[in-house]
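I'd like to ask you about the structure that follows.
Apart from one protein chain that is not included, each protein chain of the complex appears where it belongs.
Per-chain numbering from 1; labels A, B and C assigned in written order.
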Amino acid sequence: MPRYAFLGPEGTFTESALKQLTVDSDELIAYANVTATLNAVRAGETEFALVPIENSVEGVVARTLDELAIGDPLVIVAETTIRVSFALLTRSGFNRNEITQIATHPHAESQCRSYIAKHFPHAQIIPMSSTAAAAEAVARGEYPAAIAAANLAGKKDLEVIEDGIGDIKDAETRFVLVSKPGQIPARTGYDRTSLVAFIGADHAGALLEVLTEFSVRGVNLTFIQSRPTGAGLGDYHFIIDAEGHIHDERVGEALMGLHRICADVRFLGSYPRADKIAPTTTRSGHDDVFKEAESWLDAIRSGKKI
Amino acid sequence: MPRYAFLGPEGTFTESALKQLTVDSDELIAYANVTATLNAVRAGETEFALVPIENSVEGVVARTLDELAIGDPLVIVAETTIRVSFALLTRSGFNRNEITQIATHPHAESQCRSYIAKHFPHAQIIPMSSTAAAAEAVARGEYPAAIAAANLAGKKDLEVIEDGIGDIKDAETRFVLVSKPGQIPARTGYDRTSLVAFIGADHAGALLEVLTEFSVRGVNLTFIQSRPTGAGLGDYHFIIDAEGHIHDERVGEALMGLHRICADVRFLGSYPRADKIAPTTTRSGHDDVFKEAESWLDAIRSGKKI
Amino acid sequence: MPRYAFLGPEGTFTESALKQLTVDSDELIAYANVTATLNAVRAGETEFALVPIENSVEGVVARTLDELAIGDPLVIVAETTIRVSFALLTRSGFNRNEITQIATHPHAESQCRSYIAKHFPHAQIIPMSSTAAAAEAVARGEYPAAIAAANLAGKKDLEVIEDGIGDIKDAETRFVLVSKPGQIPARTGYDRTSLVAFIGADHAGALLEVLTEFSVRGVNLTFIQSRPTGAGLGDYHFIIDAEGHIHDERVGEALMGLHRICADVRFLGSYPRADKIAPTTTRSGHDDVFKEAESWLDAIRSGKKI
Partner (left out) sequence: MPRYAFLGPEGTFTESALKQLTVDSDELIAYANVTATLNAVRAGETEFALVPIENSVEGVVARTLDELAIGDPLVIVAETTIRVSFALLTRSGFNRNEITQIATHPHAESQCRSYIAKHFPHAQIIPMSSTAAAAEAVARGEYPAAIAAANLAGKKDLEVIEDGIGDIKDAETRFVLVSKPGQIPARTGYDRTSLVAFIGADHAGALLEVLTEFSVRGVNLTFIQSRPTGAGLGDYHFIIDAEGHIHDERVGEALMGLHRICADVRFLGSYPRADKIAPTTTRSGHDDVFKEAESWLDAIRSGKKI
């Protein structure tokens, strides 16, 4: 019975997302922040950990990217996405006019910016470590209102003032399930490969080269994000998601190409896409075409054909 | 006497940065957050606003990028950088062992992660809207300790437990000074041009095309950052800093190229670089070479030469 | 009444091609070789000259390319193509078995290689300066047979042993009509622009750059040919045909780009394509999109918009 760490507390969107990947008998354990959640796997407390990595409105979750890119090695073995809907929650019987403070996570605040500006322009925003923590703080009476998932209302004995208050209705969050390195999920035909390319200081030229290593082998990218290496302004590494599996010939060759031109490359996993969309490479990117080219080269090199 | 909005409260790194750009008689006004600071200019309360845009350790300041990219139009007219050094502050006479909570801004927390893990592994981190706000909260007795600039100790009557606690010693933050659009600072020979390229959903191919528009005209980039457009996972726009000034021929032609292939391009300003580093383009990127090519084409088109 | 020089003697494929471009009252004058034909225009003896430039089987006509690229300036003002069909001709009453020699132009020989190898494996090939000259020599009794156009048989009192003896049935030759520089034919919407790019010794890199100058502006190429500059093995210039007219914005900008990165660029003319095929550029290559981008840049530079 595997154990799963997740970014808690209970009731966060992450828990809902995790339930899409687990069965009832699995053990789900909440941790206080992204680092603690991932450390649970590193320390052997759990086999897996689920953390958010990207939100369609707010962008990447910097801590998750940094932990995967430069923390102790972990690999992604699965992903899942959920629709994110925000509600304004108060303690029961609370008056709308009394809302002078709103507790929430900064990402949730960004996603509800217009709603807040329109309805509560003078409210002070209290930054919390998660939306569930914000709901709890409201339940404890520390703040008058929280922005969090509507389904927390029942659990925390809170009231939904208004649901669906996000500026964009179909905001979505992507979560990744990580484990210790060691086993790569089998190919499904609709896989994604994540990696980090460390390319030193020269942005434009180096990034052009990195992108070319993929494009020349017919590998499409679905995500590129730069993050500072910490070595000075303008010194970045790139987190990249590519279509396909590390066992696909074109992906393997592209990664070898990256490995040759980059200061360093870290493999972050090959795993099935949540949306089950298959890669859209041209014929020249197919495995059999790569293998045929290898046989051809072998024959040429041995002098058997020209 | 111009007025300057800055990301307050007083005592933040932003205020120190702003003083590098102003004289004593200027009026400096603190605002509560990035949006409020920028809105001061939009509303005409101040002529200028200074906000952080990028940190060498934590990366970009998402709210600043988003406000500039998709908020009501503002342009960058100057930039400045400061070294960022973090200290652990407590109320006078406080015992190190009593530090069970540390208040600070999430970016400062990331930059001091190792120090915290080593010396205060069990302390609860209290996220605050700024490091100065954290110091104030400690001064008010709400929390035992704060991570903030050491120079705040004197102002708030706090004590420095330890200075220079950042994981990386030479962390640096870049700030941009913005104003309403209307006038572009004159060319200095060491300028930077910022812009936003909106390129729809297909990452790899479109980004390759965008980078090629610059490289083919000999324009180097110093910064590329993707941000979600909010239209769905994987739908991004790119904030780009290029070497040179909008009045440089090669920069102008590259921007026209972008304008032709992108869904939209927003100009964010041309302004002198804080480090006064001049562009390193090849001879074919120089203004006189561009002008000579124009004269040549005119002569060809009129049939005067071949 | 304009005069036209053409690569003679009378009866060559060039004369047939020229008649596609002229009217009966025009004066057509045969010259002995490509250089003499082009010199007729340079010397003012004729207003125009028609010479072959490319054959679908044998390739480019080196002398024509070299004369246009490095001879005294001339520009192409029109092009035309003809189907080329070869016949084996003898004097009347001549026996097939007596054909021990075949006179023809080397290009014609290449195009009939299989036929010769099969039917006359032991015949000596006599290289002549044109197929018409070969037919004449046969008519004079110098050689037993010639490979030339079948329609020469009537004119020279020769007999067609076999027609359509070319290895490839639909061989085609392209001819260009040149004049002194001075006036560029008006845009038709299905134009071609010819030019020479001199790029020094480094092949691979420089050619990649040259091709990128076109592709980044959405200009397709229909012809690329390297020719030695004469300065040493491996030192080449490139003759290039691009879709579009020098007055098309994308073509003009691409040529300026070439002018900036190349040692030299020579314009060889913009003229209607014989096949009347219009360019297939993307929307971003259209004139109105270029002009819109220029207005946009002007507005940005003057501070009127961002």
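By definition in this document, a contact is a pair of C-beta atoms (placed from the backbone, for glycine too) under 8 Å apart; a residue touches a chain by one contact, two chains touch by 3 or more.
Note that the structure is predicted; figures quoted are calculated from it, not measured.
S.K.: Could you tell me which of the visible chains the hidden chain touches?
M.R.: A, C
S.K.: Which listed residue, C:P2, C:P127, C:G154 or C:G182, touches the chain dropped from view?
M.R.: C:P127
S.K.: Of the residues listed, C:E54, C:D191 or C:D248, which one is in contact with the missing chain?
M.R.: Hidden-chain contact among the options goes to C:E54.
S.K.: Of the residues in subunit C, which ones touch the absent chain?
M.R.: Interface with the chain not displayed, on the subunit C side: 33, 35, 54-59, 62-63, 66, 81, 106, 110, 113, 125, 127-129, 167-168, 170-172, 174, 203-205, 207-208, 211-212, 214-215, 220-228, 230-235.
S.K.: If the missing chain were put back, which residues of subunit A would it touch?
M.R.: 73, 75, 181-184, 212-213, 216-217, 246-247, 252-253, 255-257, 259-261, 266-268, 284-285, 289-290, 292-294, 296-297, 300-301, 303, 305-306
Everything below uses one rule, namely that only the chains that are shown with their structure count from here on.
S.K.: Averaging only over C-alpha atoms, locate the centres of subunit A and subunit B and give their separation in whole Å.
M.R.: 24
S.K.: Could you tell me the distance, in whole angstrom, between the mean C-alpha positions of subunit B and subunit C?
M.R.: 57
S.K.: For subunit A, give me the residues that contact two or more of the other chains.
M.R.: In subunit A, nothing touches at least two other chains.
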